[in-house]
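The next block holds one structure in the form of structure tokens; read it before the comments.
The other protein chains are all here in position, but one chain of the complex has been omitted.
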Amino acid sequence: MTMTSSQPFFIRLLAVLSMLLGLALGTTMADAQSSVRPPDNAVNQGLTAPLGSQSDADIWRQLKQGGIGTPSASGDIPLPMAPGRPDNVAETFWKEITAPARDASATSGTPRVMQVLGEEWRLLRRDYILPYAGWVLVAVLALIALFGIVRGRIKIRDGRSGKYIFRFSMAHRIAHWFLAASFILMAISGLVILLGRPVLVPLIGKDANAVLTSAMLQGHNLFGPVFILSLLIVIFKFMKGNFFQWADAKWIAKGGGLLWGHASSHHYNFGEKTWYWVVVIVGLIMSATGMLLLFPWITDVLAWHQLSTVLHAGGAILMIAFALGHAYVGSIGMEGSLDSMLRGEVDENWAKEHHDLWYEEVTGKKVTHEDEPEAAETAEGSA
Amino acid sequence: MSETSNTAQIAVDTLVNQIDSDIASYLEACVHCGECAEACHFYETTKDPKYTPTYKLMPLVKVYKQHKSPLRWVTQIFGGPEPITEEELRDWEELVYDSCNMCGRCTLVCPMGIDIAGTIRKMREGYAAAEIYPDGLKQARKNVERTSSPMGVTEKALLVQVGKQEKETGLKIPVDVEGADYLALLSSHEIMASPEIMGAYAKIFERAGVSWTLSTKAYEATNVGVQIGSGPLAKQLVQRVVDEAERLGVKYVISPECGHAYGAIRWAGPNMIGRTFDFEVMHILEVLDQLRAEGRIPKGERDSRKMTMHDPCQIVRRGGLLNEPRRLLDESCSNFTEMKDHGITNYCCGGGGGVSANPRAEELMVGAFGNKMKQIEELGEIEAVVVPCANCRGVFEDGLFELDREDEFEVIGLAQLVADTLADDPKPAE
Partner (left out) sequence: MTFLEFTEGPMFYLAVAIFVAAALVRVIGILRIGKKPDLAPARGSAAMGFIKGNLRHFLPRAGFAQRTWMHVLGGWGFHLGLFALFFFAAPHILFIEKFTGLSWPALPRWGFIIAAEIAFAGLIVLWVRRFSDPVMRLISDWDDHIGSWLTFIAMLTGCLALQEAHDGLRAIHMFSVNIWLIYFPFSRLMHAFTFVLSRGATGANYGRKGMNP
């Protein structure tokens, strides 16, 4: 008894729209050349010509070092060897953030021109975050792909029973997808901002990257608060059942059921709980640091801003890595998982296999695991 | 797919004729938000999305898009809807007849203010013309064509009940009196199941000094044509009352405590026969309220039982009589409590709009009635529920029987209650 409007309408419309969009994008890329910004060779000549081809940072470092010696052309000094590095970074940082507020007008207190952590921060970003962030994600993707190839799609052992039990309410599902949607927007725009220069410039060129980054930056700033809102909703909605329990220790001991036999779990297993707390802790850190980056006038202690950029980038990579794994297991990686977030209910056999203690709680029935083959065998069998 | 059966064609042609600018704006404005489901007792008690009120309109939407919607020549370039088939119409029959009381509660929550109930009423025209409607209503129609009453109440049966009531009350119940001021209509449910109402009328009107009459030609107020959605039948039934009222030369026709009967003659009637009446249609509650305001039916000792009132949708929300019943109740009972959703946001009993005449829908109806019961339970020990609609009273009786809770409270009509609590000391007749 369904009455959907006819398919051809949509397909035709989609075809027309995608054609127009293609046209638009094509022209836009060409258009980027005629952007209101001056072309980049103009920028180079105008600003850096008097100082030669050195970067600003290099010049600053020269100043800091008393202008003695020849700085390396691109400033590629490995972090531990960087000159001017404070002996104890943590202590210096602590001093920075606990120092009494300085008056910018410099009529009182100790006026300072340089902030010693700046170099530390700059090199940390340049030598560690930018080169490795992308590779971490590539490695995670590779791991997931490897797991997928070796283990295959994790099937429901006894097949689908066709009977469903309730798992997530509409409110839970909406909260989840709300966060998922805003997270994906934040992740994509964030990655473009972070990795546009090393990754995208060689592919699409500086002009297109400039346009894209401008757009992504605005988008990222704008969706940030939406992300925070959806994050808070998820934190509260999903808190129940996500505190660690004794069953989780046993779950770890059994390698999550992938290595050594069946691992029992309640509504959420150890992996899911860990993901929840990563979302909570890293998510809140991302929110806080993000707000500081968005509203920098909140504090004029530079160290906070430096810490924020580092934490924001690191946290983002961590969260995206987890999210990739989560998305894999939640969809193609495991039969029956996606039902819980789409239908709000899961197959009985899926529940028995993956959340037996929860299944027993809600149905009052017992689950036996005696007839189960060793998990390792199953893994081999399906590989 | 493209070939349409004769039945489907009749339905489509009728539906196209039913679409006026109001209906068009409703169908255009719906943004598919689904809020209406939250107001519908059938959705609420089943949680089945197909009972979402706006979904019940889909066949009409299809017809509208294909035949009536402005700019359809443009949208149809991208593929308009397929012509509607008889099968589809039959698929929707349950939604149009069994699971809609035309109670109009959905309109309250609709951000577009769409009158879904009124639109269902128009849809039923198409269904009735194509003769796709429940057997229960077909039977009712046969009865009406034979006796003018859906329950098959004949003139003879009426006169028997009148006689009994006259004996019981010792008052004269005038029948076929030309030149009376008021012509009272009754619902067949009242004539058969609670004939005391005739005695109650006699008592009240005697006290008020009102000249009134019943008619052996037009005693039946219920209008099966409206429930089925058959315009021609509905018109015929209204015409019968109009002819008789004008023959007797009455000033007022009183619509009884029966939900859709009131709307049928008061609000739809003149539009059906295409002219205004020579008399005024008043609901019995309006008449009582007016008589009380004029001091002609002084209140006596009030009923002290703990009572609440069920608002019949067609009288209160869709009829416009919100305050009259409450003013009357204030003076008739001393321990009155409103239930949670009362007045304009009331729940339907579950049996309105022809559902109670449709045995196929009984499970749905009793389920929906459960909602009402829940609200009554929330009030604690209720001793009597005032239900100023004969059809609702029937549903209450059926529902309480099905739920095996018949002894919990009394179900009573409001005019009956007013008659029962009339002041004891009759003034000397003038």
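Labels A and B are assigned to the chains in the order they are written; within every chain, residues are numbered from 1.
Basically, a contact is a pair of C-beta atoms (placed from the backbone, for glycine too) under 8 Å apart; a residue touches a chain by one contact, two chains touch by 3 or more.
Just so we're clear, the structure is a prediction, and the values are computed from it rather than from any experiment.
J.: So which shown chains sit in contact with the chain we cannot see?
T.: Taking every chain of the complex into account, the missing one touches A, B.
J.: Touching the absent chain in the whole complex: find that residue among B:P83, B:G152, B:P270 or B:P298.
T.: Of all options in B:P83, B:G152, B:P270 or B:P298, contact with the hidden chain holds for B:P270.
J.: Among A:F93, A:F178, A:F238 or A:Y328, choose the residue that contacts the chain missing from this document, as touch is defined above.
T.: A:F178
J.: Which residue among B:P298, B:G320 or B:G370 touches the omitted chain?
T.: B:G320
J.: Among A:F93, A:W121 or A:F223, which residue is in contact with the omitted chain in the full complex?
T.: A:F223
J.: Across the whole complex, list the residues on subunit A that are touched by the chain not included here.
T.: 4-5, 9-10, 13, 17, 20, 24-25, 27-32, 34-37, 170, 173-174, 177-178, 181-182, 210-211, 214-219, 221-223, 225-226, 229-230, 342
J.: Extract the touching residues of subunit B with respect to the undisplayed chain.
T.: Missing-chain contacts on subunit B: residues 19-22, 24-26, 28-35, 37-39, 43, 49-50, 52, 54-55, 68-71, 74-75, 104, 107-115, 118, 266-271, 274-276, 280, 317-320, 322, 340-341, 344-345.
The definition used in the following text is that only the chains that are shown with their structure count from here on.
J.: Taking each chain's centre as the mean of its CA atoms, how far is subunit A from subunit B in angstrom?
T.: 60
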